[in-house]
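Excluded from the complex is one protein chain; the other protein chains are retained at their positions.
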Amino acid sequence: MNFSNFLLMRQEIALLAIILLLLIAEIFIPKNKKESIIHLALFLFGIHTIIGFFNIDENSLFGGMFRTNNLIHFFKNILNLGVFILLLQSADWIKEKILNQNKGSEFFILLFSSLLGIYFMISAGDFLMFYLGLELSTLPVAALAAYETAKRISSESGIKLILSSALASGVSLFGISMLYATSGSIYFDELLLTLSSNHLSLLGMVLLFAGISFKISLVPFHFWTADVYEGAPISIASYLSVISKGAAVFILMILLFTVLQPLADLWEKMIYFIAIATMFIGNLFALRQQNMKRFLAFSSIAQAGFILLGLIADSQLGTATVVYFVLIYIFSNLAAFGVVQAISLQSGKERIKDYEGLYRTNPNLSLVLMLALFSLAGIPPVAGFFGKFFLFTAAASEGYYFLVFLAVVNVTISLYYYLLVVRAMFLRKGENPIPFFRNKIYMRIGLVITVIGILLLGIYSPLYDYIYELSSVFN
Amino acid sequence: MDILSLFIVVPALTVLVLIFTKNLKQARIVALAGSLVQLGMAINLVFSYVREKEVNNAIMVFTKDVIWFKNFNIHYNIGVDGISVALLLLTAIVVLAGVFISWKMEDLPKEFFISLIVLSIGVYGFFISIDLFTMFVFFEIAVIPMYLLIGIWGTGPKEFSAMKLTLMLMGASAILLVGILGIYFNSNSDGGALTFNILEIAKVNIPFEVQRLFFPITFIGFAVIGALFPFHTWSPDGHASAPTAVSMLHAGVLMKLGGYGVFRVAIFLLPEGALHWSWFFIILSAFGVIYGAFAAIKQTDLKYINAYSSVSHLGLVLFALLMLNKTAWNGAILQSLSHGFMTALFFALIGMIYGRTHTRDVTKLGGLLKVIPFISAVYVIAGLASLGLPGFSGFVAEMNIFVGAFEQEDIFYRIATVIAISAIVVTAVYILRVVGIMLMGPVKNDAFLNLERVRWYEKLGILLLLLPIIAIGVAPLWLSELILQSLDPFLKGVL
Amino acid sequence: MIEGISIYEILTITSILFFIGVYGFITRTNLISILISVELILNASVVNFVIINKYLFPEVLQGVYFSIFIIAVAAAETALAVSIIISLYRQISSVDVKEIETMKY
Partner (left out) sequence: MNLNYVILIPLIPLAVFLILGLFYNRIKPAISGYIGVLGLVISTGLSLYSAYQYFIVIGKTEGIYQTLVEKTVWMNFAETLHIDMGILVDPISVMMLIVVSVVSLMVHIYSRGYMKGDPGYTKYFAFLSLFTFSMYGLVLATNLFQIYIFWELVGVSSYLLIGYYYTKESAVAAAKKAFIVTRFADLGFLIGILIIGYYTGTFDFETLNNPEGASILNWASSSFMGLSMLTWALILIFIGGAGKSAMFPLHIWLPDAMEGPTPVSALIHAATMVVAGVYLVARLFPMYYFVEEGYALNIVAFVGAFTALFAAVIAITQTDIKRVLAFSTMSQLGYMMMSLGVSGYEGHEGLGYMASMFHLFTHAMFKALLFLCAGSVIHAIHSNFLKDMGGLRKYMPITNITFLIAALAIAGIPPLAGFWSKDEILVAAFEHSKFIYIIGLFVAGLTAFYIFRIYFGIFWGKEGNYQQKPHESPGSMTAPLLVLAFLSIAVGFIPFSEFISPDKAGFETHINYPLAAIAVIAALIGIALSWLFYKKENTLADQFANRLGVLFTWAFHKFYMDELYLFVTKKILFNLIARSAARFDKKYVDGTMVGIGNQTVNTSEKIKGLQSGKVQDYAFAFIAGAVILAILCIYIWS
């Protein structure tokens, strides 16, 4: 075979190289200079992110196991960007870990391998690659969730994550095996041809769907989310809620729109109800959360519910809106988690109550958080509004007006609890508000990028048009 | 830069400058300068509109159309007709007055003025939008600052009121979104591309079933902010808790978005739906008119009284809009304007009285005419204007509404109209009650005897609002002509 | 190919195996045994793949390869899980599932 084809895997290979480099660096960097590995990792990944934007031609490798096209490529870039921001935001935290507990460089290695898994997952051409990618993306995160060995809840969340994910992957495997049984192949494009709506393949589809829903944390497969987010380090929670969820949405979309296309009318019904359940459960639980991380966890569940409105459209419009929304969602959620990260680093406070009077001490942070929450709530002119509006448009384009109606009801509910946080920051004076502090440079860059994203992504329409063009590939 | 986009840009620039201001002095100067410029632009717009209208007979003039999201056929599409011109002028005046009234905003002045101006951006944008999507965007931009404005600078149970207000209005706008999508996806019923452009949609005839389904949704979506019974309950609490300038802006301008939206979207785009549903909403609004007036009688908090009177007056606006003829519509728009000025004036005065006496409970006040004659005298005038005395704007508006409403032969409409008219007596009752208890009579509390006289900036704010009321009331012709000539396009749908 | 045994029996067994795993996962109180139940679930699908490959589509060995990968991954998974369990055990000196309920609601 022609080795130039390997250029299709450029990003995967580059990331692998980075991981190896970091391993070597881990060995050679002396103990007292360990924190310099942060700069190294940031630098390397930054380069990687930038290089990622050079485009790659569409093709597939290994007899279709691995494939890539512009949309997938674009999505990988989105993820890169997200991870990069995430690294910027967690740099200080890791530094502190390195200095105090003399551990932390493995953080990057694990994180990157998980990202590598995601790469493989979303550009998988058959279920084997998909499965490997899935596991590779999950297991390191479980390790990272249990990263703070000193904290009990950290280990708890680790266990909850690994057990649940093991169950989920087992179930989805079982489903895959059934799909295999009906069609005799694990390759997507072959499956597409032979798949018919017999009981076995339906069961297979449902189990597979359940397995992926677990990563997107759709009701009723969402229960692990809140606990894991709460226990895990903030960076990991934000990684789970942003990167891995986004990737899972993407792959689910690919599967539904390509492989499971023959069963469309069934999974549309399925998504219809799951969307309703997810939005309501997510919102109702988010209402009464006191802990910022749990709060964001449930809000992210609700957001997943909204995303399904785009999936249900099952059209180019659907694809475009979903990708667009995920992009915006990544920025909004990263901004929110970033602020939470910064504050908990400074004061170790994570409860909403602790945020009272924040505006009067740290106006900029509170503004960032407010923008992020408004974007999540979908209030113009920040990006989230456009994302949501287009999702609803997608659903309405298929005539799901009632679903849209329920969705807007949920938007109102969600606005309530987002405003609760705003209330804490702006309206309340607070008896002992968090004192003023300046963020380190990395954190500031990380927040600024997200804010720029939140402000511009919506208004800047060519972006959406670009995504729309890319999304033609699946329909 | 075209004449209309300035209405977005200038406030935006004002906000940008405000961000860098240090203290109250700078902030208020900047805000004042900004809103003065806006007022200038609004006045200029009126004249240039009249000039433009002579040569250009389009429905909307000064149109500007920039494509935004081409896949959804979303445009940044702006233009004005007589109605929006008038409402823009109203907005500019009320905003300026609001700045004057909050001249002494001690707590977080910068943020206050920023939110105020952002709100006005939303309102301006809403009035000049021709594109449903843009309109909706500006609608929500206008609503959301209310939360901070009431929540931070308000009084009393401010957090509760702010939350209630925001949720009810945003909930309404969320429902409205469904309506808008419904209209959008039926905007090509006779071929062509889907569009959000109001003028385009008005051309196509949307199937009756669709109109019947989406008219109530759209109507309610807008009417909630127009304080339609029974969705008005956000307004009394909201007004009561809001700081003066915000009450002014909210009651004076923001609540007009409801009537305007109902007219421009629900009735203009879904006329058959309007014909089909008008009876139902006429019952609601007519009831709201009389009900709000009666509810106002028993209130003791000045702001509650005014809030309920707003419910009554704005009920009249919706009532008139649903009468589906030019005279009534003209009346509705005039009523929107006159109520805008009057209620803003009321809230300004209430704010001044509260700032001096530290109470809004009429039973605790008395004999203010003796101690603060100017404010009290203007309050009497505002009261007389509000009960529809000739020579003030309210009379002109109401007469148009009633005459228009009488053009409906049907006995049902007659009864509804008589009910609505009878509200003028009840209005007189609660207005004169307040005037009698609060301004006249002996001075109840010796502490009032040495109240601070009116300050220059307060005077300016008051006059700014009082003059239009009298101007419209004495010489209504120019304004009603301005509006009347813009009503024909709306008419063809409902005939 | 085993003489006299059709695919149905075997698939039935694997299904039973799967649900035994699930049952174990839900009822066991010891984290280790829960882990073992997970293994059962995974193995059910492993067997599935092999059998389906052998009985239905003997010409290409997709299923078999798949099963090998599953086993490898399962091993990694278990190792990781056990390590986390140990780190928990260091703190609370217990591997009872009842002990990991501090975060709820």
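Order of writing sets the labels: A, B and C. Residues in every chain begin at 1.
By our rule, a residue touches a chain if its C-beta (ideal position, glycine included) is under 8 Å from a C-beta of that chain, and two chains touch if they have at least 3 such contacts.
All values reported here derive from a predicted model rather than from experimental measurement.
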Where the missing chain makes contact, among the chains that are shown: A, B, C
Residue in contact with the excluded chain [from B:K53, B:R212, B:K370 or B:K459]: B:K370
Selected residue (touches chain absent from view) among A:L163, A:L369, A:V411 or A:M443: A:L163
Option touching the unshown chain, where A:R288, A:K353 or A:R438 are the choices: A:R288
Residue of A:E135, A:D227 or A:D314 touching the missing chain in the full complex: A:D227
Sites on chain A contacted by the missing partner chain, in the whole complex: 159-160, 163-164, 167-168, 171, 197, 199, 202-203, 205-207, 209-210, 214, 219-221, 223-224, 226-227, 265-266, 269-270, 281, 284-285, 287-288, 413, 416
Residues belonging to chain C that touch the chain removed from view: 22, 25-27, 34, 97, 100-105
Contacts of chain B with the absent chain, listed as residue ranges: 164, 167-168, 229-234, 237, 291, 294-295, 297-299, 308, 326-327, 367, 369-370, 384, 387, 389-391, 395-396, 399-400, 402-404, 406-407, 418, 421-422, 424-425, 428-429, 432-433, 436, 439-442, 476-477, 480-481, 484
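Please note the rule applied: only the chains that are shown with their structure count from here on.
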Contact graph of the chains (line, ring, star, complete, other): line
Approximate Å spacing (C-alpha centroids) for the pair chain A, chain B: 43
Centroid spacing, where centroids are CA-atom means, of chain B and chain C in whole angstrom: 66
Interfacial residue positions of chain A with respect to chain C in the complex: 127-128, 131-132, 135, 139, 142-143, 146, 149, 152-153, 155-160, 162-163, 166-167, 169-171, 173-174, 176-178, 180-181, 184-186, 226-227, 230-231
List of chain B residues in touch with chain A within their complex: 68-72, 74, 133, 137-138, 140-141, 144, 147-148, 151-152, 158-159, 162-163, 166-167, 170-171, 174-175, 177-178, 181-182, 184-185
Contacting residues of chain A [partner chain B, same complex]: 317, 320, 374, 379-381, 385, 389-390, 392-393, 396-397, 401, 404-405, 408-409, 411-412, 415-416, 419, 422-423, 426-427, 461, 464-465, 468
